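In what follows, a single structure is set out as structure tokens and then discussed.
Omission of a single protein chain aside, the complex is shown with its protein chains in their original locations.
Up next is chain A:
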Amino acid sequence: MYITSPQFKENAARALADARLQKALSRTGSHAKRARAVAALPEFERLRDTGRDIKNHTLANLDFYLEAYAEKVEAAGGHVHWCGTADEARAAVLEICRKAGARTVTKGKSMISEELGINDHLEANGIRPVETDLGEYILQLRREPPSHIIGPAFHLNREDWEESFRRSHTDLPADRVFHERRDILAEARTRLREAFLAADVGITGANFLIAETGSSVIVTNEGNGDLTQTLPRVHVVLASIEKVVPTLEDCTSLLRLLARSATGQDFSVYTTFSTGARRPADLDGPEEYHVVLVDNGRSAMVGTEFQDMLRCIRCAACMNHCPVYGVTGGHAYGWVYPGPMGSVLTPSLVGVDKAAHLPNASSFCGRCESVCPVRIPLPKMMRHWREREFERHLTPLPQRRALGLWGWLARRPGAYRLAARLGMGALGLLGRGRGAFTWMPGAAGWTRGRDLPAPEPGGTFMDRYARQRRGAGE
């Protein structure tokens, strides 16, 4: 996928000025939904520990579980295609589609497919990919990338849907009326039914892979993923290597966390375990079952300070609770994965040179970590990326100089206190009478949204602290 992460600041400024986007972003309900689901399950906090531990155990033995998983897939008549890079994965998918003589390919929602750019590659080779998740479908019509990992069309309003459907479904009467959202849904359902029945290959992602059984697991509410993997002659699963878990029980424990964290449902409508191809005497199901197992930069995270990121189960709770995501939306982040999890993962996968802005797009408020179902220390890892950015001299010069000055002062307490006292004194004098500054030179962006309170007389924190201790000692 095309990357605009280096222009994060420009992207964010544009997003803030976009009234339609701001209208869509103002539709928040996910906090309350998650909170309700969590409150209804007293064991939730302990389940988060369990989820973290299951993922850590798997990552510590990732090579073993991947081999065990592949063995089981093959025993069930499936094929595993190990792909180190995005190029290899695209080639593997195309090869499977060509062998199947595919003209139309239906697709379930998959972030790894976005990461690999599967659709463009198929189209360039004369194969028609059809996204079947409702949100992905409209984005395909609009030629836009998703802005959220579970609600890809989060940034759109109802009028955008109506407009796109009128423009794309030109065989229907142009003056038809969409009375309700349900009418939009019904039109998409009819349209996509035709694609489901026509497709030669169905491509889905995977929320989990299970080593014990060789199964791939998808979680959806619409049922599109299930139609995608059931009706065509060939089913292709795209999955990255960190999706594997040992057993059905391990997967079940993680599933108890996933829907609650993602949409606030106790369980998604369809949680489906696929194992190999159609069995003898089966009346339906695909005749071929392929797993394209993708690394694309993840194995290099193992053993580093970013290994914990591989625990991520893609629930989107972090972005749903992120104040930065909440005002910029997902497109500003400039690549596949937005929000806090993207700010950690994107630099790992595309390089910190391109994505250095992302770990800086955080106030470190810590809400992401506080809701992460597998307790990924997201702020800590963003900090690691900021350190790497600094080490590699990617930080802009004025910022480096300021950090250098601050570092010099911070290591010299006497000088630091003197500087603080001088700065406070000056601000206190200037601000006397008005109480707060509505504008500061060099900090206009900051003061545009809020006032900076003028320091009150009485000295710095350290001065007061010293006075109080003296007082207490007397």
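To be clear about the criterion, contacts are C-beta pairs under 8 Å (C-beta built on N, C-alpha and C of every residue); 3 or more make two chains touch, one makes a residue touch a chain; residues count from 1.
Note that contacts and distances are computed from a predicted model.
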Of "SnoaL-like domain-containing protein", "Succinate dehydrogenase cytochrome b556 subunit", "Flagellar hook-associated protein 1" or "Lactate utilization protein", the UniProt protein name belonging to the chain not shown is "Lactate utilization protein"
Pick from A:18, A:74, A:88 or A:144: which residue touches the chain that isn't shown? A:88
Which of A:5, A:104 or A:132 sits in contact with the chain that's absent? A:132
Of A:36, A:99 or A:193, which one is in contact with the hidden chain? A:193
For the chain not shown, which residue from A:213, A:348 or A:362 touches it across the whole complex? A:213
On chain A, where is the contact patch with the chain that was removed from view? 24, 27, 29-30, 41-43, 46-47, 50, 54, 60-68, 70, 76, 82-84, 88, 132-135, 138, 151-154, 156-158, 161, 181-182, 184-186, 189, 192-193, 196-197, 211-215, 221-224, 226-227, 230-231, 241, 246-250, 252-253, 255-256, 263, 265-279, 281-285, 293, 295, 299-304, 307
